[in-house]
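Shown here: the complex without one of its protein chains, the others still in place.
By letter and in written order, the chains are A and B; residue numbering begins at 1 in each of them.
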Amino acid sequence: MTARRSAGGARPVPASARARSGCAAGKWGAAAAAHAVEIVCVLMFVAPIVWMISTSLKPEGQILSYPPLWIPRTWTLENFQSVLARFAFVRWTVNSIAVAVAATALVVALDAMAGYALARFAFPGRSLIYQTIIAMLLVPIQVTVIPLFLVFAQMHAIDTYQALILPTTANVTGVFLMRQFFLGIPAELEEAARIDGAGDFRIFSQVVLPLSRPVMAAVAALTFVSSWNNFLWPLIAVSSDRARTLPVGIAQYMGGHAGTSGSAPAFGPALASAVMATAPALVAFFLLQRYFTQGITLTGIKG
Amino acid sequence: MSILPALASRRAGVRGSAATPYLFLLPYLVVFVLFRFGPVVGGFLTSLTSWSIVGTPRFVGLANYRALASDPLFYTALKNTCYFLVLTAPALVLGGFLLALLLNRPLWGRGAARVLIFAPYAMMSAVVGILWNWILDSNFGLLNFYLARLHLGPIPWLSSEAAAMPAIALTTVWWTVGYNMVIFLAGLQEIPHELQEAARIDGAGAWQVLWSITVPLLRPTTFVVVMLTIINTFQVFDQVYVMTGGGPGTATLTLVQYLYFQAFETFRLGYGSAIAYVTFAILLALSWLHRFLPSEVAA
Partner (left out) sequence: MRRTWVLILCVALSIVVAAPAAIPVRAAAPTDLVFWGGWTGPDGDVMRGLVDQFNKEHPEFKVTLTTLQWTPLFDKFLTSVRAGQVPDLLAMHPQDIAQFSTLGLLEPVGEMVQHAGFKGSDFMDVAWKGTFYQGTQYAIPIDMHMHGVYVNLDLWAQAGLDSNRLPTTGTEFVAATKRLTVDAAGRHPDDAGFDPKAIKQYGLAMPNNHHGFYMWYALISQQGDPFLTADGSRAIFSDAKSNAAWQWLQDLVFKDHVVPVGETNPYQDFVTKRTAMLIDGPWQIAGLEKVPGLRWTTTTFPRVFNAPAAWGSGHLFTIPKQSSRARQEAAMTLAAWLVRHSQQWALSGNVPALLSVRSSAFFRGLKGRRGFVAEQPYEVILPDIKNSAQVFSAAAPSAIVVSAQAVLIKGDQVSRVTQDLRARLNAMLATP
């Protein structure tokens, strides 16, 4: 990005140069307006979440009432109880967690090693391999779901953890980010270690990795969320509660819409399940949003 | 083993064996070939067959693609997907930009505001779909209630052909605009303060600073946001599946929804693969468009 002289530099002072000559009230007005807009924006994003929680705590009779009540007249946990009693919600959550944890660990491990190889070593085929990997970024995931289904069906491995973990492990963004990051590390440290006689893997694990915490955290955060929220492939790959993940369970049992059989589920249990599915994710998000933001920023700026 | 830092010697020590890079790469490559690259190729091969889910494949060459070219539902899906793109992409890009601008200012509570606006992104699509199914309910939904307060008639959001896609667009914008905001914020923070200060000292008003400095310097970031937004909105599936299933009628049938319908609800795996590949080709074409933009934009 080259800096350019602002076009305004050669022009006469515009009459509306409030920033400099504006009276104090004008400045306060602008600030107040900005804060007002900020509050409205935040409300628009937060209100639906609050509404979700509020509805989940109401008995069904109150939910279908008009005008809508933001604060329940009577609180009840019956929707949550209904969901937990009728569906294997806990099992779905456990499945989601196990799959996400395994996928994240594998992705960070495999992608770090792959990214390092692509960044630091010159070997025949490197360019071709890297270009092929990156090219997959453009391929929408939907292209792969049918063949993936056939592969796992052939192995009689549909409806298993493996079916859910392995396709996620084949992600591309992680390799990309790792490689970028490693390219940015000065080579001197590794050279020094090599002179000291360290082998390649040792250099990798003892010199490079400790420096890579930011990118590893970012890749871990991105992968975990991506695996947690993954929908299309698990929808296809799962046929029983054994491997059913949270998004699929909720969509299949709580989602009802015009066009499906006339048994749209009641809103209370559906929203209770939504709250139960979201609460841990939101909590984790608030605690770890720094890493997540970092990851997105790295993708965005460099990409 | 001590590691002497800053020994800035360019002498390459004895490298490990020539196999080392391959060993580092191997675990990833195995997974990549088996579960990413292989299926991409396999998908193309499948699209050349007629394959019912419980049957055996039969090679039919390009017959699926020919059938697709004269399939009215395919064109409906294409049209709907483009319509969805037109509804959401500008809102997502512009919205992300404006929010980032707003929250880049020294406002009270902006840290919390950024997190809260980004928070919906952490929710899974099924949850977002269910929540908005409820908010958009024709009789008891929150949105119609507030519209009624403004004397705007109740809109049957998810059961009217005209309103269904806008409803899904609205849901999508609420859900994901925070992501774009984060990228724009990062871009904004890379713009050196001195430039904006210099301009203001020179007498430029806030608008001029925006147009002459901020926007041009943000072009690479904007480009990334636009590309990511287009690519993601083109592949929309989750919200449509949960909220309307492609209905009412075929009003919200998108390309991926149609793929899923053909492959897993009508059991034509070959045909579904063909739809997937055509979608892929369109996306490729869209992303190559960037070659026609001014060179300074190409990141």
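Note that in this section a residue touches a chain if its C-beta (ideal position, glycine included) is under 8 Å from a C-beta of that chain, and two chains touch if they have at least 3 such contacts.
Since the structure is predicted, the reported quantities are computational estimates derived from the model, not experimental observations.
Participant: Of the chains that are displayed, which are in contact with the missing one across the whole complex?
Facilitator: So, taking every chain into account, the missing one touches A, B.
Participant: With the full complex in mind, choose from A:Trp233, A:Tyr253 or A:Phe292 the residue touching the hidden chain.
Facilitator: Going through A:Trp233, A:Tyr253 or A:Phe292 one by one, A:Tyr253 is the residue touching the chain not shown.
Participant: May I ask which residue of A:Val90, A:Ala153, A:Leu183 or A:Ala279 touches the chain that does not appear here?
Facilitator: Among A:Val90, A:Ala153, A:Leu183 or A:Ala279, only A:Ala153 touches the chain that is not shown.
Participant: Just one of A:Ile236, A:Ile250 or A:Ile296 touches the chain that is missing; which is it?
Facilitator: Of these options, the touching residue for the absent chain is A:Ile236.
Participant: Mind pulling the subunit B residues that touch the left-out chain?
Facilitator: Residue positions of subunit B that touch the missing chain: 53-54, 73, 137-140, 153, 156, 158-161, 244-250, 252-253, 257-258, 261, 264-267.
Participant: For review purposes, identify every residue of subunit A that touches the missing chain, sorted by number.
Facilitator: 61, 64, 86, 95, 98, 101-102, 105-106, 108-109, 149-150, 152-153, 155-162, 165-166, 205-206, 209-210, 236, 239-243, 252-253, 257-265
Quick note on the criterion: only the chains that are shown with their structure count from here on.
Participant: Approximately how many whole Å separate the CA-defined centres of subunit A and subunit B?
Facilitator: Here the centre of subunit B sits 12 Å away from the centre of subunit A.
Participant: Where on subunit A does subunit B make contact in their complex?
Facilitator: Subunit A reaches subunit B through residues 1, 3-4, 6-9, 11-14, 16-20, 31, 34-35, 37-38, 41-42, 44-46, 48-49, 51-52, 55, 63-68, 106, 109-111, 113-114, 116-118, 120-121, 123, 126, 129, 132-133, 136, 138-148, 150-151, 166-167, 169-172, 175, 188-189, 191-200, 202, 204, 206-207, 225, 228-229, 231-232, 235-236, 246-248, 250-251, 254-260, 267, 270-271, 273-274, 277-278, 281-282, 284-286, 289, 292-293, 296-297, 300-301, 303.
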